[in-house]
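One chain of protein is taken out of this complex; the other chains stay put.
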Amino acid sequence: MTDIDLSSPHARLRAANPLIQCITNTVVQQFSANVLLAVGASPAMLDHEADAGQFAHLAGGLLVNFGTATNQQFLAADAAIGAVTADSTPWVLDPVSIGAVDFRTTRIRRAAADRPTAIRGNASEIAALAGTGAGGRGVESTDEVDAVLPAAAELARTSGAIVAVSGKRDAIVAHIDGVDHIARVDGGHALMPLVIGTGCSLGAVTAAYLAAVPPVDSSPGAGPAGLAAFDQFTAVVAAHAHFAVAGEAAATGAAGPGSYAVNFLDALHTTDDARIGEARVEVTRA
Amino acid sequence: MTDIDLSSPHARLRAANPLIQCITNTVVQQFSANVLLAVGASPAMLDHEADAGQFAHLAGGLLVNFGTATNQQFLAADAAIGAVTADSTPWVLDPVSIGAVDFRTTRIRRAAADRPTAIRGNASEIAALAGTGAGGRGVESTDEVDAVLPAAAELARTSGAIVAVSGKRDAIVAHIDGVDHIARVDGGHALMPLVIGTGCSLGAVTAAYLAAVPPVDSSPGAGPAGLAAFDQFTAVVAAHAHFAVAGEAAATGAAGPGSYAVNFLDALHTTDDARIGEARVEVTRA
Partner (left out) sequence: MTDIDLSSPHARLRAANPLIQCITNTVVQQFSANVLLAVGASPAMLDHEADAGQFAHLAGGLLVNFGTATNQQFLAADAAIGAVTADSTPWVLDPVSIGAVDFRTTRIRRAAADRPTAIRGNASEIAALAGTGAGGRGVESTDEVDAVLPAAAELARTSGAIVAVSGKRDAIVAHIDGVDHIARVDGGHALMPLVIGTGCSLGAVTAAYLAAVPPVDSSPGAGPAGLAAFDQFTAVVAAHAHFAVAGEAAATGAAGPGSYAVNFLDALHTTDDARIGEARVEVTRA
């Protein structure tokens, strides 16, 4: 049970069918595209420096993930981040592989400084980005979510981003109007980490949910910015709730990671607003 | 029912097991390779500028798709197109993402000017290439097939290519001996556009069907060139019929896009000549 409304963000996503540009690693491009289609978004993976920025002006959201980045992808990300920043379009940074190697760590820190709307990673990656851990081994996590919660909260405060930590019990942290909002999301299944891209595609889906949030109204007389920020926080939590529910449902009838992955795509597609609203989510403020 | 023989092209494809070189986007490389294997062709995705041209001399058909093209892929495509043109090997252009962004649009138009045997895209892409539309959003179509039929016919006339428009009811247009031949293909399923690569892989399969067409005999006393052109048109229609039949069959037992994709690969593999010959295809001449 939760005191935030998680069914509305899904309804908005389905209605908006947002175009999500993914500059992401080639290992998970196909899976991420299928995941985006399954949840009701439209994927586009354009990652050439000559037009990634122009394309980003058309997108409703952007994901940046440097897992197998080439020089062209690094340049394309710079251009796309510039474009979405100019347009106030939401974007998500996945710091996959941060901490393991110097060059990539530098590039990820550089992108993190460009004020992503949200940062989504596993516990090791969030700890490494926050400066309190050594990072993971590629896409796998070795730290526990609970252990990095303080670091995630600190990262949310200093970066201004919503910080999402994926694990057995996901944590999403946002610092809004001086208060830390922390959501914990239960669900998923032990087979989920055995399917490549379940983490990386959650970053893409987070961008899709954010793309369906009404734009912040900063005109005189509009509501406080905190309400818009809470809408974004709710959207990120809803993305994780969607994955948690579908990840749990996917285990039914699965004989291993192959059939689990198939079931997961089916479940992402068939999970409805009501089911997401019933996800096991707990929100605390501190 | 149709007055063209669609079962023979499939039989020829199975007998020929053609080698199809795909210079295509990394999102759909795996799916396209599996689709080619399922229909009885052999995929090869070599896309380095240093040997893509040499390899193209070995290939029976070529697909060019710039969805996530790198500088190396653009150069590789130039080399491969040069090689297949010299050898009169059929090749297919998929204008995915044309119209959305300038750089890519320019590169796609440049390839289109190199006289592809066939051009396959969705309605938005064909409209954009024909100069009558603004293009799509990545791999998704926003225009309807019917609406772009005049533009497709005009593109077929001016480019000399067979033009295939994918959608709820595919259209394939060829201008042969001064006459427009238009085939409409019914089939598929609503889940099909929710599987990434079902459009892009159809471009690869179109190349495979074209590779199994007997080469044009231009020696004195040989039949009119129009017969060879009609054979190519028939091959392209058969490729679409194969997808339409398998796409319809794949819905049986599918619980969502994940299981649909699995069923689709199975159905592509098990669909036989007779079943393709019974596809709901209508051919008109104008």
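Going in written order, the chains are labelled A and B, and every chain counts its residues from 1.
The criterion applied here is as follows: contacts are C-beta pairs under 8 Å (C-beta built on N, C-alpha and C of every residue); 3 or more make two chains touch, one makes a residue touch a chain.
Not measured: the values here are computed from a predicted model.
K.L.:
Quick one: which of B:162, B:229, B:262 or B:281 touches the chain that's been left out?
P.N.:
In the full complex, the listed residue that touches the missing chain is B:262.
K.L.:
Please identify which residue in A:12, A:48 or A:104 touches the non-displayed chain.
P.N.:
Touches the omitted chain: A:104.
K.L.:
Write down which of A:76, A:93 or A:195 is the residue touching the left-out chain.
P.N.:
Residue touching the chain left out of view: A:195.
K.L.:
Among A:6, A:69, A:145 or A:213, which one touches the chain that has been omitted from the display?
P.N.:
Spelled out, the listed residue whose C-beta touches the missing chain is A:69.
K.L.:
Could you please point out the chain A residues that touch the chain left off the display?
P.N.:
25-28, 30-31, 67-71, 97, 100-104, 137-140, 193-197, 254-259, 261-262
K.L.:
Write the list of chain B residues that the hidden chain touches.
P.N.:
19, 26, 29-30, 33-34, 37-38, 42-48, 50-51, 54-55, 58, 70, 72, 261-270
The definition used in the following text is that only the chains that are shown with their structure count from here on.
K.L.:
Please work out the Cα centroid separation of chain A and chain B, and write it as a whole number of Å.
P.N.:
35
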